[in-house]
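Please read the structure below before turning to the comments.
For this view, one protein chain was removed and the others were kept in their places.
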Amino acid sequence: MPSVSSIAQRVRDLGWYGAFVIAAVAVAMVLPLVIDSARWLTLLTIVLIYVVLASGLNIVVGFTGLLDLGYVAFYAVGGYYTAILFIQVLESHFGVAVSEVWWLFWVNLLIGGILASIAGAIIGYPTLRLRGDYLAIMTLAFGEIIRIVANNWDAVTRGPSGISVPDPAVAGFVFGDARRLYWLILGLAILSVFLISRVIRSRIGRAWTAIREDEIAAEAMGIHTSRYKLLSYAVGAFFAGVMGVFFAHYLNFVHPSNFKLMESILMVSLVVLGGMGNLIGPIAGAVLWISLQEYLRDFEFIQAHPEVRGIAMGAVLVAMMVLRPQGLLGSRRVALEMRPRTVHQSEQERQAVADVRSR
Amino acid sequence: MAVLEVTGLSKSFGGLTAVNDVDFHVDEQEIVGLIGPNGAGKTTFFNVITGVYEPSEGKIEFLGTSIAGRLPSQVTKLGIARTFQNIRLFNDMTALENVMVGQHCRMKTNVFSAILRTPRALREEERVRDKALALLEYVGLKGHAGELAMNLPYGSQRRLEIARAMATDPQLLFLDEPAAGMNPQETEDLMRLIRRIRDEGMTIILIEHDMRLVMGISDRIVVLDHGEKIAEGSPDVVRQDPKVIEAYLGHAVEA
Partner (left out) sequence: MLGSLYALIAVGYTMVYGIIELINFAFGELFMFGAFISIAMMVDSMAIFGQQVNLPGLHFLLAVPISMAVVAGMGVAIDRVAYRPLRNAPRLAALISAIGMSILLQNVAQAMFGSSQVFFPDIGLFTGDNGLPKYITVSNAQITYLQIFVVAVTVLAMLILNFFVQRTRIGRAMRAAAQDKSTSALMGVNVNRVIAITFIIGSAMGALAGGMYGAIYHFAKPDMGFIPGLKAFIAAVLGGIGNIPGAFLGGITLGVIESLGSAYISSSYRDAFAFVILILLLVFKPSGLLGSHISEKA
């Protein structure tokens, strides 16, 4: 049992950054007691979902340097898995009432994440040999294929009708209202970010960053790059899967239109906006953008002109890349990663990378 | 006892033969210099042995195990480390982090132990950190641990690469033009460092164009030209070998 003084020492060690985090978490926890309106709580809930999604994607895009444009696929895997299991399998097929298997929700959070992880490894595998743009397109293709399948495989996914999903519950205590759902997602978000930070700050995070910085050197230093890239996809996908499960139960519905390409691009935008390759960037990006987006959703002008959001997002992406590629909160470190590469790659070196990648 | 035994090694890229039927060996704690005019195939040779390329033909045995065709990460794990001709540091990471990456293949922490911060994982991390700091001091970069690799002066970057390579706990060290771009004083320091590394048990192969360095430090020299071995022997012997002279001069005249 750690002594009081050692705990105090730990707290002191955390410094400003740690204090800020603790304060923010405390505020977040207390918020629903102060705020009553469902609208605001809903907004915050959605923000938190995207916080986790952006953080998970950051592993792949920000830390490992792989542009994944199909991240929404993992989100869909989680969501559809739980929906199909609850409704299609248990209710329709076995006649099991939802309230009897409430505990399944919690289990599904984990299983959904694992399934998404596996999907991540599967989707990631063919991309191992590919260069930046091809990799992006391939991940995009996978994401779209999953959406199209979801939309057309009526027998399993009920296609465009979607599947309605029950609220999460704990033995009768149903997480039905905005406040309870908010606390639930807050817990999940804090846990997720915590897990991600632990993984990043280890030899694994170092390996990922090394791969991003110089794949050949990383391989030469004993990092099995193929394996770590797959790991990156898998770990990143895990969080999307978990969020997918939550989202399905939160919205009480899954539908292919929730998993469009635009969502993937949105998620990438959040990471880019906030700052890639550090932990707090994507969180900031998500909080900023999604808050704005959801807040403006009810405005008449926005409702009449939905394209404004798209224009803003497109403009932000272009502007960010041209003016401030490290994102709003990116440390100088990532900014420098975006600067011109002055070393002129010789043909031999290019061949070397190709050879390494093909094995 | 030969640490590295290469027999009949060839490597072709499409129509171009970069390395042609080369035999090569290194004994324990030897320093072997690999020289030859530009384009002779020296770096390609390195790349084939360290696994970056697959050999077209030939055998490569390291400490009795065949390593031909293995992935570079596997080769490193078996005990061969290298530096690069065009410095390939992890620019956005600190000097310390760069060296710590070198220890990657000697660590066991996985995703789960990282998340849980098991005592073993923490101990391992600390051990690695200490070792990295020690290596930085060893190559003369003490105090620069927290600096980003890209911000270091050129000479320091070269030494950082050596520290990083050594962090993989190798038994054989490949240095690819470690003195490129260095001034005489830096080259002098480098010579001392390399000698010290060897004296403490390492076997070293080095590619270099700086003749003073190579001749001064190597026990034995191998000369490549157009992918073929044209001479081998002690520095004095090689220096006077007419074929070697012609290779260098011949190239100069052609150009």
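Letters A and B mark the chains as written, and numbering starts fresh at 1 in each.
The rule is short, and it goes like this: contacts are C-beta pairs under 8 Å (C-beta built on N, C-alpha and C of every residue); 3 or more make two chains touch, one makes a residue touch a chain.
A quick note: this is a predicted structure, and the numbers were derived from the prediction, not measured.
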Contacts of the hidden chain among displayed chains: A
Among A:38, A:67 or A:288, the residue in touch with the chain that has been omitted: A:67
Omitted-chain contact residue, chosen from A:109, A:221, A:268 or A:329: A:268
Those residues of chain A which, in the complete complex, touch the missing chain: 61, 65, 67, 69, 126, 129-134, 136-138, 140-142, 144-145, 148-149, 151-152, 262, 265, 268-269, 272, 305-311, 313-322, 325, 337-341, 344-345, 349-354, 357-358
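What we mean here is this: only the chains that are shown with their structure count from here on.
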Centre-to-centre distance between chain B and chain A (centres being mean Cα positions), rounded to whole Å: 40
In the complex with chain A, residue positions of chain B that touch it: 13, 43-44, 47, 50, 52-54, 71-74, 76-77, 81-82, 84, 86, 88-93, 97, 100-102, 104-107, 109-111, 114-115, 117, 121, 125, 128, 148, 150, 164-165, 167-168
For the chain A and chain B complex, residues of the former touching the latter: 195, 198-199, 201-204, 206-207, 209-210, 212-214, 216-225, 231, 235, 277, 333-334, 336-337, 343, 348-349, 351-352, 355-356, 359
